[in-house]
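Let me begin by presenting the structure, written as structure tokens, before commenting on it.
All protein chains of the complex are present and in place, except for one that has been dropped.
Letters are used for the chains, namely A, B and C, taken in the order the chains are written, and counting of residues starts over at 1 for each.
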Amino acid sequence: MKQLSLDVNIAGIKMKNPVMTASGTFGYGLEYSQLIDIENFGAIVTKTVTLEPRIGNPQPRIVETASGMLNSIGLQNPGAKIFIKEKLPKLKEYEVPIIANISGRNETDFVKLAGLLKDIGLSGLELNISCPNVEHSGLFAQNADTTYKLVNKVRKVTGLPLIVKLTPNVTDVTLIAGAAEDGGADAISLINTLIGMSIDIQTKKPKLANVVGGLSGPAVKPVALRMVYEASKKVSIPVIGMGGIVTSDDAIEFLLAGASAVALGTVNFVNPNTCCEIIDGIKIYMRDNKFNKISDITGRVK
Amino acid sequence: MKQLSLDVNIAGIKMKNPVMTASGTFGYGLEYSQLIDIENFGAIVTKTVTLEPRIGNPQPRIVETASGMLNSIGLQNPGAKIFIKEKLPKLKEYEVPIIANISGRNETDFVKLAGLLKDIGLSGLELNISCPNVEHSGLFAQNADTTYKLVNKVRKVTGLPLIVKLTPNVTDVTLIAGAAEDGGADAISLINTLIGMSIDIQTKKPKLANVVGGLSGPAVKPVALRMVYEASKKVSIPVIGMGGIVTSDDAIEFLLAGASAVALGTVNFVNPNTCCEIIDGIKIYMRDNKFNKISDITGRVK
Amino acid sequence: MKIFSVKKEIIENKKISAGCYRITFESRKIACMAKPGQFLHIKCSDTYDPLLRRPISIHSVENNVIEILYKVVGRGTGLLSEKSCGDSIDVMGPLGNGFDYQSLVTCHLSPILVGGGIGIAPLYFLARKLVEKYSNVTVLIGADAKHNILCVDKLKKLGCRVKVSTNDGSTGINGTVVNLLKKELSPENVKLKIFACGPIPMLKQINRLVSVYNVSSQVSLEKRMACGIGACMGCIIKVKNGYKRVCKDGPVFDIKEVIWEDL
Partner (left out) sequence: MKIFSVKKEIIENKKISAGCYRITFESRKIACMAKPGQFLHIKCSDTYDPLLRRPISIHSVENNVIEILYKVVGRGTGLLSEKSCGDSIDVMGPLGNGFDYQSLVTCHLSPILVGGGIGIAPLYFLARKLVEKYSNVTVLIGADAKHNILCVDKLKKLGCRVKVSTNDGSTGINGTVVNLLKKELSPENVKLKIFACGPIPMLKQINRLVSVYNVSSQVSLEKRMACGIGACMGCIIKVKNGYKRVCKDGPVFDIKEVIWEDL
């Protein structure tokens, strides 16, 4: 039998398997290192880092929903300086590519951040232009023009592989995917969370202090899969698929739909061992279906 | 104690309670009449009727998803003539307002249909400009201009209360809601289904013959609630809320968010008695919270 | 009301072979209305996942006691198999049209029931009804192996003539239930009526077979369902003059009506 290879190369980021972490659900990797071998992941995407520290949104920040959850963490993070000085060095002790997810209020923030994060051992950058939990109305990723311009500016200041993370809260995700590609993205990732809401009927207040939040988990998988399918037909750069993945079957669906790699988000909270289970499942699937490498699966949906 | 009143008047449609059926999930009311008293509903919205009969999409048409389902029925219906001749007369034997949900490929279809459906005892029309399961790419309700124009044209040919049903597959639902209001809608209803997909990893084919389909059920509730909240703040016409309602708590959440009435869709398949349970639940809630009428609840979220 | 939605206590949920279970519960209302070939629509979980009901045939009705026979193939049936005596079961029914066995007498036809695998489930109820009026009820049962051949003893007890086939020859003839049916059919003996339930490939073979002999046949079909009551148009199949709903216009169809290539 031929040797199975789970390696993937996403925009120059070499991963030993196509299973990554989804930003914001794995902290800076360190918390989970007490429970699992974080080197099992193909790559680790950090919680969003911003230029300055952010205290995030008030409580409550989390609501459970049917087969999903709403969060409005609001990008709480210690800021770029502490990330570079305290978090990254510890994370770099592990043999796993590290991708920093970054966000900002405007183009300048992103450009500065991308500048700061050069030459410090990162394997790539993911631009979070799609977080629903910050003040400004309208996300970058809800408009093709702003997406194009932003990606283009960041592209100019970094040689790192650039992943652009898209929001599902749009009429046509292919337009934004195309704009990101044109702007110089090396890959796109999707979906970020769907904007949702929940109300406590007794207090008559929204259950999240921030009123709205981001919906994630198995509930959103059909939407995520459809968008990965649409976007990957549109662009020729690799697509990282995420949104509701729990089982290896889910992960394989995303690969078939057109993803070159997948990311695990909410499922980390439910079953932190999922990465290994998915890798095992993908291996069995490849054997059974005579696929030798991940790219044999990517986009194979008929 | 004051008398509780569950009556609502949605754009001139007088209903004895705010619980309606969601189009496509209750047929033409007749099937369910063998199982429940369909007069319990505040109003019955029919499966979408088109000008000509439609055979709909090939099988499979249904996939179960986490706390939800995908459907791609494709507006199978016997067409306006048979609806008027065979379905409506039987439905009219029940004492309940009947709202015909109509759809078409273009403005002319809608206008013709609205013309045909005058003076036959309907209480209102719902324009389905948001069904994801038909050929043309881009729905009317994904564009404010086309929405405005279409509603405006239909408005001119019918005196019936006009409800415009919106899709959640948009960047900003308030724009479309506003356009519908400007076009002359008497009410808006939302959400129709979210576009989703599912893949059979063994056959590598989409599980729905039509590739994509509409996601409904509890999974979508947070998104639906958020959109009802947003849209009802934008427009001054009544909003009919739907998407994932199962319990009376869910229904009350929609009212608090800004809905003047709610519609039950997928839950009809799961528990056909839900209407009564929700009405009972709303009554208890009104008593406990000293609300005398439904409009006391509408939009009360803080 | 002809259809009911009820929550009942499970009297027994018994494993009767590897992966097959039988649930017994009491419902006077459903029992009164139930006809062979009809089914129940069952909620397998109290939570939203899995969300939809699962269609399961009525296996037996005796007085007010109803039985279903089901095979664990996925999450819904898996959850069902975990229920215990005393737990409640949420069922809607009876649904669908049922077998048409009234015409047998007038047409002087002998019934042959053909069940593949779990397809025997609705046929037992039919056999019970038939033996009340006919002495010549034949039941052909096929499965992959001996331990998956169900209901033989109780069918014999009813007085049916029972023939068995297995793919591995572990009991009965070595072959499929279609092989058994072939033996029953002959140009001389067309005064038969076939009632069949089982996997699509089996039904397709039966279709080819009976079209040769022109034997009157009814088949029970399956499709994924949402409403189960005829409202959602989720479960349609193609028939000679258009589309029909398996849940409401079926699940029992005349074999000639079905567009077999489309299944």
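Structure notes:
Convention: a residue touches a chain if its C-beta (ideal position, glycine included) is under 8 Å from a C-beta of that chain, and two chains touch if they have at least 3 such contacts.
Values in this document were obtained by computation on a predicted structure and should not be read as measured data.
Counted over the whole complex, the shown chains touched by the missing one are A, B, C. Summary of contacts with the chain left out: across A:Phe26, A:Phe41 or A:Phe110, the touching residue is A:Phe26. Within the complete assembly, A:Asn71 is the residue of A:Thr50, A:Asn71, A:Ser232 or A:Thr298 that touches the hidden chain. Annotation: of A:Ser130, A:Thr147, A:Asn210 or A:Thr266, A:Thr266 touches the absent chain (contact as defined above). Considering the complete assembly, subunit B touches the hidden chain via residues 66-67, 218.
As for the chain not pictured, it touches subunit C at residues 45, 47-50, 75.
Remark: the residues of subunit A touching the chain excluded from display are 24-27, 31-32, 34-36, 47, 55-56, 59-64, 66-69, 71, 73, 76, 217-219, 246, 266, 268-273.
Simple rule for what comes next: only the chains that are shown with their structure count from here on.
Inter-chain contacts peak for the pair A-B.
Taking the mean of all protein Cα atoms as the centre, the chain whose own Cα mean lies nearest is B.
Distance from the subunit A centre to the subunit C centre is 48 Å, each centre being the mean of its Cα atoms. We define each chain's centre as the mean of its Cα atoms; on that basis subunit B and subunit C are separated by 36 Å.
Distance between subunit A and subunit B, defined via averaged C-alpha coordinates, is recorded as 34 Å. Contact of a single residue of subunit B with at least two other chains is seen at positions 66-68, 217-219. Multi-chain contact residues of subunit C (touching two or more other chains) are listed as 48-49.
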